[in-house]
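Can you keep this structure in mind? I'll have questions shortly.
With one protein chain removed, the remaining protein chains of the complex are shown where they sit.
The block that comes next holds chain A.
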Amino acid sequence: MHPAFSVIAFTTLSGAGYGLLLWAGGLILLPALQGRAPANGATVLLWGVLLVLGLVLTTAGLLSSMLHLGKPGRAWRAFSQWRTSWLSREGVFAVATALVVVAMLALLGVGIAGALPTGLWIAMPALAAIMVLLSLCTIASTAMIYASLKPIPAWRHPLVLPGYFVFAILTGWLVLMALVNWSALSDETLGVILLVTFALAIVAGVLKLVYWHRIDRQPLGATRADAVGLPGREVDVFERPNTQANYINKEMGHVLARKHARPLRFIALVLFAAVPMVASWLAWANPELAGPVFTLGALLALAGTLVERWLFFAQARHLVTLYY
């Protein structure tokens, strides 16, 4: 499939954004679940920063996805078909998530100004729970846009949906780390961060390795003979219908990635899995370096996720290529 940069940037950025919102939701919910009092001023400020950044990343992603539309001005129509279309559902969930985040930010603003009655702090964890749910639904809808397309077997693979979740959680975590590590954290906390980063990076790496292994061995599921209705015969192209490339050739017949798959996969794996592990180890060994190291690590991991997404598109073969 043709890898449109705007779509790749969209899934990467919004994935990181929703991942960050998931972690922010967790941070807000955790003290509430433990029955602790509403947090102090510094924590509240952190909540605000995380929510704003999550909102910015997800909105940037959505805007970038609108760039590849032929008629961006009519994009509002895309909210209407949620009954059948995952793309439509994604839009609805994305807007709902954004509204909840805005409500939480408003509440925080009033709270910081000191105008919020203590009782209303209860609303924060409740909203956070809704936001977590909506973020999960948005990530799932994004994945299902691809995972529901029968003509593209590499996207139908059962690891596609978990893959989108794992990458959202991993990149969201790294953005969170890039923020919180600028303040001095205790050795104990850095140890926990090291463990979580390793666990997430290893899960993401193994998942992608298994996925790549499987799609390399997964045949298209049909032959050219099936495509022309003569199953069992040996059919070769004699003459194409068009001398110049047409839309179908350009959009579905992308071959570059399959040629360079190995080095690109290696680069992606190093950037999104190895780099975060090294970064968290460096931060743990030299706590004074934690801020810059995690910031660089998060940026490189996002670049790695971009490469991974590019491969996800560029390597997927569409059944219509059988005709050409």
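Observations on the structure shown:
In this section, a contact is a pair of C-beta atoms (placed from the backbone, for glycine too) under 8 Å apart; a residue touches a chain by one contact, two chains touch by 3 or more; residues count from 1.
Criterion: contacts and distances are computed from a predicted model.
Hidden from the displayed complex is a chain whose UniProt protein name, among "4Fe-4S dicluster domain-containing protein", "N-methylglutamate synthase subunit A", "ABC transporter permease" or "UvrB/uvrC motif protein", is "4Fe-4S dicluster domain-containing protein".
The residue touching the chain not shown here, chosen from A:Arg36, A:Arg83 or A:Lys259, is A:Arg83.
Residue-wise, the contact with the chain that is not shown comes from A:Ala222, picked out of A:Leu33, A:Val56, A:Ala222 or A:Val255. Checked against the full complex, the candidates A:Gly41, A:Gly70 or A:Pro263 give a single residue touching the omitted chain, namely A:Gly70. Taking the complete complex into account, residues 1, 68-72, 74-75, 77-81, 83-88, 91, 145, 148-152, 221-222, 224-242, 244-248, 251-252, 318-320, 323-324 of chain A touch the chain not shown.
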